[in-house]
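Removed from the display is one protein chain of the complex; every other protein chain stays in position.
Coming up: chain A.
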Amino acid sequence: MADKVETKPMPNAPDPVTRNLWYVVAATDELPPGQVETTMLLDTNLAMTRGADGEPVVWLRGDEEKGDEIDAETILDRLPVKNAYGYTWTCLGTPDADLFPIPEFAEPDRKNMSCGSIGIHVSAPRAVENFLDMGHFPYVHTDILGAEPHTEVKEYDVEVSEERDEVLATRCRFIQPRAAKSATSAMEVEYVYRVPHPFCSVLYKSCPEDESRQDVIGIFLQPMTEESCRAHLLQSMIDSYSTIKDMRRFQQTIFGQDKPILENQYPKKLPLDPRAETPIRADKSAIAYRRWLSQKGITYGVIPQAS
């Protein structure tokens, strides 16, 4: 084994901004209490479990194997942990005290659920960018999130909120044959996209069941290496009829369609040089996102702009 490891290129150390961020590593309910689960974050092997109190514990993995029995009490050298939005978040550096807010999650009549943590062979920022893109709806999510001939991405607004340090795209509209599990007919759906974290995005879309409210879908990317990540999908829905299982299935169907498209993107890292790829008007939010990453000094999972 040893000589094999040496032939692999040394991973780039993550830049300080990336290193100090909070990342989802598991849906908390899916962590088996008293058993080791293993994963990777920023080229670093992690082990995790839950204690008798149900609280997640994460640490740098030694010789633990997935499925080993473990008493969380015996783990003294722990990484910082937050249990938020149904997920276990951790950090390899020095994290901010707070995570970005998703206030809707706490509304009592919402159905909140993880839709699975799915590995994808692409950089985390490429996955964020795909999440922001409406142009692919009719072609990739045919007859669900879009259908020909309604392929136009209408003019929308993008800003970077100084106060909240996040990219915000508003007034995004799209005609969708089946906007959600709860949809019974085609509708023009309005979206708001937030990118409140370099590797996380949250979207708000018109709710088929209640015109005055919005369904919330979050994608939290766990960068495993610069060119691979796990996507943790959160749904926070207003839907009094569908079961959690049905809503999960709907979201997994969508994500399963995105996966091969994402994995065929080349290069797998996101190029930040504005001349590297040719954007169209519909890519306005992607342009703002790339610029925002550049200004933050993020170099992990991206091809930085030549200085």
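Just so we're on the same page, contacts are C-beta pairs under 8 Å (C-beta built on N, C-alpha and C of every residue); 3 or more make two chains touch, one makes a residue touch a chain; residues count from 1.
Everything below uses one rule, namely that contacts and distances are computed from a predicted model.
UniProt name of the unshown chain, from "Sugar ABC transporter permease", "Glutathione S-transferase", "Membrane protein YhdT" or "NADH-quinone oxidoreductase subunit C"?
In UniProt, the chain excluded from the picture bears the name "Glutathione S-transferase".
Using the document's definition of touch, tell me which of A:Asn45, A:Asn83, A:Ser240 or A:Thr253 contacts the absent chain.
Hidden-chain contact among the options goes to A:Thr253.
Give the residue, chosen from A:Ser117, A:Asn130 or A:Ser285, that touches the chain omitted from the document.
Of the listed residues, the one touching the omitted chain is A:Ser117.
Which residue numbers on chain A touch the omitted chain?
Residues touching the hidden chain, for chain A, are 27, 30, 39, 66-67, 114, 116-121, 230, 245-246, 248-249, 252-257, 259-260, 263-264.
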